[in-house]
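My questions will all concern the structure given below.
Every protein chain of the complex appears in place save one, which is left out.
Letters A, B and C mark the chains as written, and numbering starts fresh at 1 in each.
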Amino acid sequence: MTGYTEKIREIAARLLTEGKVDRVIGFRKGTVPMMNQPHYVTSPAMAVELIWDSHCGLNLANYVTDSKERIGIVAKGCDSRNLVTHIIENKIKRDQLVIIGVPCTGMVDRNKVCARVEGEITSVEETDDAITVSGNGFSKTIAKTDVLRENCAVCTHRNPVIHDEMVGEPVAEQTGVDAYASVKKVEALSPEEKWNYFEDLISTCIRCYACRNACPLCYCPTCFVDESRPQWVGKSQDPIDVRTFHLLRAYHCAGRCTDCGACETACPMGIKVREFTKKLNKDCFELYGWEAGLTLDKRPPLDVYKTDDPDDFIR
Amino acid sequence: MKNLLEHTGIAPGRLHFSWISSAESTKFVDVVKKITEEVKALEPALNYAKTEPKVN
Amino acid sequence: MKLIKIDKKSLKEGIDKLKRTHSVFGPVREKDEFEFKALGDADMPDFSFSNTRMSPKAIVYPQTQLMFTYSLNDADDDCRILKEVPMDERPRAVIGIRPCDALAFPLVRRNFDTPEYQDTFWVRTYEATTFVGLACNEPCATCFCTSAGTGPFGKEGLDVLLVEDGDDFFAEPLTPKGESLLETAGWTTEAGGGAEEKITSMAAAANEHITSAVSFDNIKKREILELYDAPFWEEEAISCINCGTCTYVCPTCWCFDIQDETFGKSGVRMRNWDSCMSPLFTLHASGHNPRTKKHERVRQRFMHKLKYYVDKYDNGIQCVGCGRCVRLCPVNIDIRSICNKMNNFDPEACKCEVASS
Partner (left out) sequence: MRIDQIITETEDKSLKTFKFVFIRPEDEEKFAYRAGQFAELSVPGLGEIPIGIASSPTEKGFVKFTIFKTGKVTSHLHAMREGEIMGIRGPLGHPYPWETLAGKNIVIIGGGFAFTTLRSSIIFMTDPANRSKFKDIHVIYGARSPGMLLYKEELKSWAERDDMNMHITVDGTDDPDWKYHKGFVPAITEKFAPPADADTYAIICGPPIMIKFTQPVLDNLGYSHDNIIMSLENRMKCGIGICGRCNIGKDLVCKDGPVFTLSQLNAMPKEY
């Protein structure tokens, strides 16, 4: 990963100089440790503002929806899969994009890092496989693999699936990971235990909708929670309404979710909202052999009808 | 749809899908009868029923 | 200055005593984070926190608040007549609120308690509450309370200030309400000599810890439209995803929505926190929306806190420097940089730039 930043700047400056794009979307250094900010650069001189490290967890595909411009976009594996989904769903055209692919070894979950130290982290440094966090009176080096975001830990598509430029050699894909271990754990529970598991999971939800808004898939002009005629779901903190929001948000991502983890990264309350979408991803994989955003050549399973579609739920 | 609902704790058997043509009225009646009986046997699922908030 | 000394044992005894007459709220650890909660019989506040994730504003102003009930049953005499929801009038005590969050209450009061209208739900709950603050010995890097009108040992908005000194606490009563709470809790042992000096030096040490600051002295002098039309809003809003995190975690954001929910033949009219980040917030029934673009909504939030509020009440900014929005914004929009940008903004220089380019 060392050298990605320089390479991204170089490519961005080149694309802007050559007039191939109107802007390049990437990340700039954040104002607090382990936070980077999605950012646009529009001139070659601005390219130095871009950076890359293990805290680029948000999904930049979210920032190109319905754009009319020509865009250079920095994309790790999951971002590239969402760009594919965006292209399939006509939210952007392939020829508007210059995809700057970033082979990725996973992003760090800052909640996990914070939980491993006592005291406030004021600075962070990183190497290829470890990060060192320091604060008042402490400094600790942690292996990145120990604090990866959960979606990154089970990711098997770390290299961009489409790209026009690459900032480095492809990284080895993980093998032998069980992408759905957490789902299986819940599947083994009784209905009541399942109910309580999710009740506890979303008990701290404040309905800020950061999960929805960080998600590149959530681009509806009016979200179902914001509709008033008819009003599908109440707006209070009633647990039934909160659960309805999470369930329906997940359904709307069925067959489309790339498990990029932006929803969890964005959640201010640290809720594992992927527990909802993950189940649907598993079903899509098991029923249709489908993982979203891998190719521009196939329509998603919920988009097509086949006579041999599994139908054992129909009686 | 069914899978995620059941995954989050809606008891299996509460959601049914059936393929019934608009011409198959007797099948519709049969299915509704059967499902109604089956769901009644499960007793009311109060956990996903929104209730009026209590006033102090 | 009157100072009371409370040791660990009497802290617990006092809080147990308070629970008999008060609803007592305090910071408790929940999952990996701290939140203010109503303390049950067995609960004690956990002071090992730097600050709670959510602000304690919900103690006075819950995210969902029932205001009225109504019947839609024509057989009822009061069919379609709103009845005010009776309030929990029991006195409340908040133990361990940080000075920044405490300042938020008088600041927000300017909105809820005006000469023309009083929001009885807010005002009555606020008045029933005694605020026992806990000084911050170790403020965070994202804290900027000292430039937002208070400080780690700030007193405004508090009835009592507690200072943690090893296993003991010093308590300084700041209002008659605070004095009477100390008495109710049985915290009456006067601290010995030297306590005052000790607190002063602790406060100075804590102030040293504050490493970030905002300035807003120039903002006040500018015209609203100068700042509103400043060229940086679109750029500042690029990363914003328009979620409501900043507004919901903020101790000073007060906007709400009113909703009716009907259950069969009866229902409730309630209010819920709302967020100016949502396009729905300003959408007219006609479909017209005065703030359609996201940078307009981002601008609204910062202009409200840092300019409109300043002009309207002439009493500082609508921000207490708690740093929650800085820490929790998913895309790292930082009120400190934006405030300073607004403060340094010179429309004259800006015009020249445009003219010369």
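Methods note: a contact is a pair of C-beta atoms (placed from the backbone, for glycine too) under 8 Å apart; a residue touches a chain by one contact, two chains touch by 3 or more.
Every value quoted in this text rests on a predicted model; they were computed, and no experiment measured them.
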Among the chains presented, those that the missing one touches: A, C
Option touching the unshown chain, where C:K155, C:R222, C:R291 or C:R327 are the choices: C:R291
Per the touch definition above, residue among C:R124, C:K177, C:H304 or C:K341 touching the missing chain: C:H304
Hidden partner interface residues of chain C, rising order: 68, 70, 72, 79-82, 111-112, 114, 116-117, 119, 223-225, 228, 254-260, 262, 267, 269, 271, 274, 276, 281-286, 288, 290-291, 296, 300, 303-304, 307-309, 311-312
Interface residues of chain A (partner: the chain not displayed): 228-229
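We adopt the following convention: only the chains that are shown with their structure count from here on.
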Where chain A and chain B are represented by their mean Cα positions, the distance between them in whole Å: 34
Chain centre separation (chain B, chain C; CA means) in Å: 44
Sites on chain C at which at least two other chains make contact: 64, 261, 270
For chain B, residues contacting two or more additional chains: 50, 53
List of chain B residues in touch with chain C within their complex: 50-53, 55-56
For the chain C and chain B complex, residues of the former touching the latter: 64, 66, 69, 85-88, 261, 263, 266-268, 270
Parts of chain C lying in touch with chain A, wherever the complex brings them together: 30-33, 35, 50, 53-54, 63-64, 138, 140-142, 238-239, 241-245, 247-249, 257, 259, 261, 270, 272, 275, 278-280, 326-328, 330-334, 336-337
